[in-house]
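Worksheet for the structure shown next.
Every protein chain but one is kept in place in this view of the complex.
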């Protein structure tokens, strides 16, 4: 169980000149707790009686384990609770339910760091989509163990920091990275074909908030060179998988997967070329789900409210 | 707007020896009404305070038209209202909401009639799935305008009735068919490649309860010989579409669609052969969605709570 | 390398009253050899100068390994070589090329044995498709380690033989099975959810002629209970794989794979239900490719001329 008790309300919320009467202000509650009678009724009533108009509600019961999962989005226009008190107001009920939960205002955009190495396709895709308005987030910085993609960061005017990684300096470099992430109040990390393994310490710090793209249909072909593995096995379909990073390599909770057909005509180079399109689409979709608070992690699985 | 106010409680409900304490008894409410604040809260609370445990809840708001759609399934075990009074109990609230709705007990199985002509693949698929337990329904009878598939009906011991249709006898024959359907208390009709056009009178009688399979990706290639049309147009993908039948040919609310790739190597015969697999799968899935009360029709569209 | 030098001309070819002037008589040559200049030219010329009209020709060069693969189908109507001498006539050229090859007349239908256990869906599908004319073969017999599916064999009037398998009797039972297969001149075996592992001896006897369906996207979830494994891993897509059986479990040359999306809403039962459709379609397609001589095996991969 890795969900954290967390009200994401950045400190400078009001200082940014936020105006409460904003027509489009909504809040999203993600919650999981042991199942019991009346949960939907209680929570929806709680929002209703405070003047919130529910615009989206999705729930799921994992019947085997008697566990309840919920996502609610409501209009804050006439909501009687001010954003700064959301946390406080939900606390007693969530405690009663023994729930793990987060609530977030859509105006409070997630702050992202993207980690890359040398391949540009996933980063290209994220930056391009961000420009089109697909992601309601701030991409604050790009971190790499190589200089290769600096030009791309510059094109989009995003700070680019190089932290070369060796066996020896890894702990020191990660410490510096973490400080930088802390300072920038980063809450989501995207590994856009970052070819380094993060230390457990780093991973625990951003539990269920580091998204990775692995270029195979997991659990097939975990580890290195998945296209080569797939080519040698002679599969007829290749895939890509986006998952949350855990300390076990390529074994974290899966968010999104997709596949493409290949044939004996496809060389290893074609596997890589076709897989590239999968990787960027799968990672893009996973990130969008994450940024819209549509994912709850339970054990090693994801509940995704699409 | 074609949803009907309908509590499906067959008359012989209790005479069939139904026992209320049944562990697995659930009820499903499908409802649509103009959107307003507090609908989820009100309805879920209504069920909760009568002892019902909600096991599934899905809602959708069509924001442009300010319309609300809901599907709720709850456990009837501790529900304080007896099945026979469900209708009565929900009536005041639904009237207040100006809602169109149905409520059904899962123990009260839908009663089906399947219409066929000469092709057996869709009927084969339905009967086979029924045998596997995919459909919680009773297939009461099979009606055809030809004798060809009698052997298949006999194999599954389902009454098979032949009503040959000509331009002249159509009205008379449909009248007989309707009487038979009435007598058998049929509430869902599946056209499993039935190659006759039903009259408006027939269609209105079973509004949004006649499922058809059309062997093209609608709205492309409506009408006759869709595979021939597709072959001549030189498309690279063919499809199949299951929809509710309306008086406008092949233009009713779409329930399910799927496609398969084809190439220049595929002859018209291959289009038909590959399409066959699509047809039976698409119709099967559509029927399952219908039988599980997962479909709400609004205008010419379907809201499908999967 | 497992291709066998094999001219499939059943002994009772002429005794069946075969008439050479048959309009639709075609021959199919499958061939692989080290690549060299002029192979297509030599082989196509060889057929042309004997009066054969090539109706399909597909070739592939595995450039890394400098290996050539070919499938040619030609019209035998004006071919100057009689079927009984095809083998003899091709022999010198194939020897020169150091080729492995088979040639088959389409009139000489493959003779199949289907192995099953308790699940009927794959067998149902094969028998149903056979009835529709999808497969140009003779299904000679069905072998099972259980009696459960006898009714289905009887329905299609195909001999059904039960060979219960235990740890102790396996070798003896397989010997009896092999004798039966020999006697019936079986050349292709389909494991349609046969839940026993064949011995190496059995497998070598029918090298690259035993098709299996595994209910996962191989190499993910090899071994037993793949749906359970997939469910527990939390994948978003499940698959099925048809492959030739080798002595290494679930690791033989892959013929066909396909997938279907699943979500957190799907219980293990739903995995099984949805997977069932994949299994029967994937096995059906693989068998059709095999029966049309479209598959060449090289190492642990398949070259498929679709």
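Each chain gets a letter, A, B and C, in the order it is written, and its residues are counted from 1.
In this section, a contact is a pair of C-beta atoms (placed from the backbone, for glycine too) under 8 Å apart; a residue touches a chain by one contact, two chains touch by 3 or more.
Keep in mind the model is a prediction, meaning the values are calculated, not measured.
Colleague: Considering the entire complex, write down the shown chains that touch the omitted one.
Modeller: Spelled out, the missing chain touches these shown chains: A, B, C.
Colleague: If the hidden chain were put back, which residues of chain A would touch it?
Modeller: With respect to the unshown chain, the touching residues of chain A are 121, 124, 128, 132, 134, 155, 265, 273, 276-277, 281, 306.
Colleague: Just checking the interface: what residues of chain C touch the absent partner chain?
Modeller: Contacting residues on chain C, toward the hidden partner: 37-42, 44-45, 47-49, 51, 53-59, 61, 63.
Colleague: Touching the hidden chain in the full complex, which residues of chain B are there? Just list them.
Modeller: So the residues of chain B touching the missing chain come out as 60, 62-64, 217-221, 233-237, 239, 253-259, 263-265, 267, 299-304, 306.
Operating definition for what follows: only the chains that are shown with their structure count from here on.
Colleague: Among the chains in this structure, which pair is joined by the largest number of C-beta pairs in contact?
Modeller: Counting C-beta pairs in contact for each chain pair, the top pair is A-C.
Colleague: Quick one: which chain's Cα centre is the longest way from chain C's?
Modeller: Of all the other chains, the one whose centre lies farthest from chain C is A.
Colleague: Please find which chain has its CA centre nearest to the centre of all protein CA atoms in view.
Modeller: B
Colleague: Using mean C-alpha positions as chain centres, tell me how far chain B is from chain C in Å, no decimals.
Modeller: 39
Colleague: Hey, how far is the Cα centre of chain A from the one of chain C, in Å?
Modeller: The mean C-alpha positions of chain A and chain C differ by 44 Å.
Colleague: Could you say which residues in chain A touch two or more other chains, in rising order?
Modeller: Only 63 qualify.
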